[in-house]
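The complex is shown incomplete by one protein chain, all other protein chains being positioned as in the whole.
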Amino acid sequence: MGLDNSITKPYVRTEMVPQKAPPPGTVGPRKWLWDNVFASMLNFTTVGNAITSILMIVLTFGVIFLAWWVAAVLLKFGWQDAIFTGTDGSYCRPEDNKGKVPIGQNIGACWPFITHRFGQFMNGFYPEPERWRIYLTYIIGAPLIAGLLIPSIPRKGLNSILLFVAYPIIATILLSGGNMEIAGSTYIFWAVVFAAILITLFAVEKLTDSKGLFAAGGKVVIAVAIAMFAILFLLDFDFGLEFVETSRWGGLMLTLVIGLVGIVVSLPLGIILALGRRSQMPVVRLASTIFIEVWRGVPLITVLFMSSVMLPLFFAEGVSFDKLIRALIVVALFSSAYMAEVVRGGLQAIPKGQYEGAQALGLSFWQTTNLITMPQALKLVIPGIVNTFIGLFKDTTLVSIIGLYDFLGIQEAALQDTAWLAPTNQMTGFLFMAAVYFMFCFSMSRYSLYTERRLHTGHER
Amino acid sequence: MKKTLLALGLGTAMSVAAAAAATAGTLADVKAKGHVQCGVSQGLPGFSNADAKGNWAGLDVDICRGMAAAIFGDATKVKYTPLSSKERFTALQSGEIDVLSRNTTWTATRDTALGLNFAGVNYYDGQGFMVRKSLGVTSALQLGGAAVCTNTGTTTELNVADYFRANNMKFEVVAFEKSDEVVGAYDKGRCDVYTTDASGLYAQRLKLTNAKDHIVLPEIISKEPLGPVVRQGDDQWFNLVRWTLNAMINAEEMGITSANVESMLTSKNPAVLRLVGKEGSFGENLGVGNDWAYNIIKQVGNYGESFERNVGPKTPLGIARGVNALWSKGGIMYAPPIR
Partner (left out) sequence: MTTISDEPSGKVSLWYDPRVRSMVSQVILIGLIAWGFYALVTNTIHNLERLKIASGFDFLGTNAGFTLIQSLIEYDQTATYGRAFMVGLLNTFYVAIIGIVLATILGFLVGVARLSKNWVISRVATVYVEVLRNIPLLLQIIIWYKILLLLAPGKREFGNILGIGNFNITGLWTPKFIAQDGFWVTGIAIVIAIALAWMVARWASKRQQATGQQFPSFWAGLAIVIGLPLLVFFATGSPGIVEHPEFVSEGSMLRRGFKPGVGFVFIPEFLALLFALVLYTATFIAEIVRAGILAVDHGQTEAAGALGLRRGKILRLVVIPQAMRVIIPPLTSQYLNLTKNSSLAMAIGYPDVMGAGGIVLNQSGQAVEIIIMIMVVYLTFSLVTSVFMNWYNAKMSLVER
């Protein structure tokens, strides 16, 4: 081949060579399996790698076996040996227990125990003809919650007000029946309180020569007063609903009530506490810190216990608190202490320049907080907030220990029904509950992950 | 309740605190609010448990229903507060409930040091032992070295320790808060012995995978008189609770049942007439209507009926009357006469 030949007649290919199949083992499931499973297991090049590989083999097959075993046990208990029909406990008791199952037969899950009491597990002892009120509460709440959670739905501000202010009032009236026979003295008491605040404001303005104080402060006070009296009036109004006392609330509905009240109360309270802990005022800072640390330092169950056993001793004679409300307060305060720490973490992550910039613009403390720092901080800590909610939701199981019939408690009560005494009811109930709790918590944690990704603006590798 | 819900919801607790102090007496309060607030257990088969519809039933529940019948002439005017064993006394002391009818053993400490009064006995219980047949044990005295499952925070736990110590036997107690855990642990073989009140043994036996493999030992190692409890210092209320129970026992003794109480109104027996309120003013003395006992029997039944309905041989529990039979029938149920 001569050099000049290549110059005069350059070899240029005009068509593409057809693509060849990649060598076997570099694509497809085999490649994937090799890269993702076997590569770490079959590397015996050095002693260290060999040890790792053997460990990986043991671990991989160990976990596969474990998963298979768990599935097998669950299937046997929940399906193969399970009892699906029956009208009382005797269907799930062996014959010598005066039951309808032959001696020696394995008894798996007793599903009729669940189906028979499904309504009770969901709604507690709430009277059956009135249960539509619970369902209506769900129906009203679902779109509100969805509207807040789904980013593409507009009008988040209005939605929040509806969900966090209007919805709790509607739910309270629907679930309890409203018509709370509020004493006239309560109206008078609050009227006096608001009047006193207004007078104080007026006096302060005159005495300290602070122009505009009465006008500005008065507006807020009057707005609060109007809202307060509106709420009082609504709760007092007779909508013709039967009153259902809280001792009849129970089941999943009670769990949701406690969880949601905790969520609704703990977020604002947590923000206030977080601000308090970062406040310049030593007393406010100290009080917030002590509050947060004490609540975070003791187990929820101890505080619940205190609320159930000791709280009656704390108040003046004749004042008694509804057991549910006691639990609600405890749960809300408890989670707000945790929430405060989450929010504080977010505030700390805001660069100092943001505060300084805001100050340079002449913004007041509240303006800085509302417009500059808090929105950024909250956005940062959304996953933390959702995780606190998940924790709160799981913690609601503890109220069963103080005798509230939440989702766990109602089942424990059902186990004691004379008609339904049987060996496997408890385990059946536990499986059912574990599945339900998992469903709720898992979807919340997925949502948290989703927002985390959505808000993650950094670049990925 | 309504008041309290609001009080807290709106933060007016303190203002209410001032208004709602100073009470006249439990009976007057109960009449004013229109129902008896009754402390029951969170669920004890046959004594107080809620069915699938949420209706409470049981021997202990019947005391409260009887009281509502006596006061209002309507046994349904009861509201139940389910209480754990830890909460029960404070709940009563603090006035959260009017009467505690929660399989509570009458002991000297509870009667004297806690500011409480026991109004009577509605079930004579005693602590028994259940063991596996395969152990080959026939008497509790052969239980040396055994592991014992029981409920925590009850007199049972103390009794069993005393019993083993007195008989110089080694033992180990595994104590749980809830009966379901106790019976579950025993069933799986964590313990050799399951001890609780005999009535409880009958109920929990139904949760065993193979009840046939277990026997109840003959020894009853303690006296557990269970009864309703009220606060000290309100004699009128105390009397009402006590005589509600006594009326039910007397009714059984006289053969008055919910079925025949109507015809008893025209009985020739003066004792019967006194009970159903046709003679004398016993109800007025108690602060309620004279037909108080009539209402109790009509709506709740006599003690025997209550027993049969809730724990008797025809129920899954299948407990025989035993010492809880009337004194005239070989038991020790005995009520002072209404006279």
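Every chain is named by a letter (A and B) in the order it is written, and numbering of its residues begins at 1.
Here is the rule we go by: contacts are C-beta pairs under 8 Å (C-beta built on N, C-alpha and C of every residue); 3 or more make two chains touch, one makes a residue touch a chain.
Keep in mind the model is a prediction, meaning the values are calculated, not measured.
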Open item on the list: Of the residues A:163, A:221, A:309 or A:377, I need the one that contacts the missing chain.
Closed with: A:309
Open item on the list: Just to verify: which one of A:27, A:63 or A:139 makes contact with the chain not shown?
Closed with: A:63
Task: Hidden partner chain, touching residue among B:86, B:223, B:278 or B:309 - done: B:86
TODO: With the full complex in mind, choose from B:181, B:234, B:291 or B:308 the residue touching the hidden chain.
DONE: B:181
- [ ] Could you please point out the subunit B residues that touch the chain left off the display?
- [x] 14, 85-86, 89-90, 93-94, 109, 113-115, 134-137, 142-147, 152-154, 157-158, 161-162, 165, 170-178, 181, 184-185, 188-190, 192, 231-232
- [ ] List the residues of subunit A that touch the chain left out of this view.
- [x] 32, 35-37, 39-41, 48, 56, 59-60, 63-64, 67, 204-205, 208-211, 213, 280-284, 287, 293-294, 296-302, 305-306, 309-310, 312-317, 341, 390, 394-395, 397-398, 400-401, 408, 427, 430, 433-434, 437-438, 441-442, 445, 461
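We adopt the following convention: only the chains that are shown with their structure count from here on.
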TODO: Mind checking the centre-to-centre distance between subunit A and subunit B? Centres are C-alpha means, answer in whole Å.
DONE: 39
Task: Partner subunit B, residues of subunit A touching it in the complex - done: 89-90, 93-94, 96-98, 103, 107, 116-117, 119-120, 124-128, 172, 176, 180-183, 185-186, 189-190, 228, 231-232, 235, 243, 245-248, 305, 308-310, 312-313, 315-323, 325, 329, 401-403, 405, 409, 412-419, 421-423, 425-426
Task: Residue ranges of subunit B touching subunit A (in the complex, touch as defined) - done: 1-10, 12-13, 15-23, 42-46, 49-54, 57, 79-84, 86-87, 90-91, 93-96, 177-180, 184, 187, 203-212, 310, 315-318
